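Sending over a structure as structure tokens; questions will come in a sec.
Note that one protein chain of the assembly has been removed; the remaining protein chains are unaltered in position.
After this line comes subunit A, so read on.
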Amino acid sequence: CFYVIRTPERNSLFEAEYRRFALKMSGTCGFQEFYRLLQTVHHIPGVEVLLGYADIQGDLLPINNDDNFYKALSSANPLLRIIIQKRDVDEPVVFATNSLQRRKKGLAGLRPAQQKAKPGLMIGLPQDFRQISSIIDVDILPETHRRVRLHKHGTHKPLGFYIRDGVSMRVTPQGVEKVPGVFISRLVRGGLAESTGLLGVNDEILEVNGIDVAGKSLDQVTDMMVANSHNLIVTVKPANQRNNVVPRASRVSAGGNSSSGSVGSAFSHDSAPSTASQSVSHHSNSNSVAEGDSDEDGDGDLIIETDSLPPYLPHRCVSNGNGSHRESPLSSSLGQRPLPQSMSLSMTTPTHNGSPTKTSSSQESMREDGNIITL
């Protein structure tokens, strides 16, 4: 079993180098060894470099220990893109959720995040982490409710919770009424939901991505949650009401920019507020969610266009071509069509993104760039 690893080596902003080599899966043992291997392959022994890789979601993530190295290997199928960067360049690569995509949308991701990485002790930068959860909309929700956003991106951690039917007490003008409700019944140990600490057993689920669950069956709510699982926003009424977020006094003054609620998420400074404010606008008119978040997940579809696929030849070895078109009797018939443009599928690197010409590229190529293409 071989892994083909493609390594653009990045020495400076406009100088990049690509290598592609195979690595025996069983032969790899640890990060240090791999690090040395890369150094030999790239003939840069002794140069301090930062390693990064692009995972299946198109996120640029660091490799700096055994754990995330194995993770990187497991996410390669079969091609793994590694980005090597000299440690002391001015602009460190920003490891973050959707970083590759975001970078292309604007130059946001490339903005110098931290003026200088402190030498010495290796402490991960905030950008090296990915947000996995947040409490949002504190300012517009009643104190007894909590709106939690779970980010599934990139992690292989299960969302990790179960829901059940139950009976909820509601105070109505007619008095206290019992109404059917949906509750969290169990948290999976080590799962995302448990690790956030924001959801608990017996919390009542009130909304899923802005849609009221009242009157819906357990199966419907399950399906809604699964359908939104890559960007799940649940509004709960916690069973334990003691840990509620009390809106600060500054709540009124914060009015204009309603993004104050990102409690506990001091992450990627440019992304968190924007998502938060986006979701605020969603929830103000709950039914528009479908159109509203179309950018968030829809373009995650993986699309492979024509010529990156080898022609179907039942009795022939599949050429490993990244579209290297050998003339074959079958493929020659395609000649009448314009040559494929899908070479843009070839792995883009931060270098490309940096170049001003590429920033105006269309949305399509962005999407393609964000995906892993298997051949």
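The criterion applied here is as follows: a residue touches a chain if its C-beta (ideal position, glycine included) is under 8 Å from a C-beta of that chain, and two chains touch if they have at least 3 such contacts; residues count from 1.
Please note the rule applied: contacts and distances are computed from a predicted model.
Per its UniProt entry, the chain excluded from the display bears the name "LLGL scribble cell polarity complex component 2", taken from "LLGL scribble cell polarity complex component 2", "Tax1-binding protein 3", "Nuclear pore complex protein Nup85" or "RNA polymerase II transcription factor B subunit 2". Contact with the chain not shown here comes from a single listed residue; of A:80, A:211 or A:236, that residue is A:211. Annotation for subunit A: contacts to the undisplayed chain at residues 152, 158-166, 185-186, 209, 211, 216-230, 232, 287, 289-290, 294, 297-306, 309-312, 314, 330-331, 333-334, 336-338, 363-364, 367.
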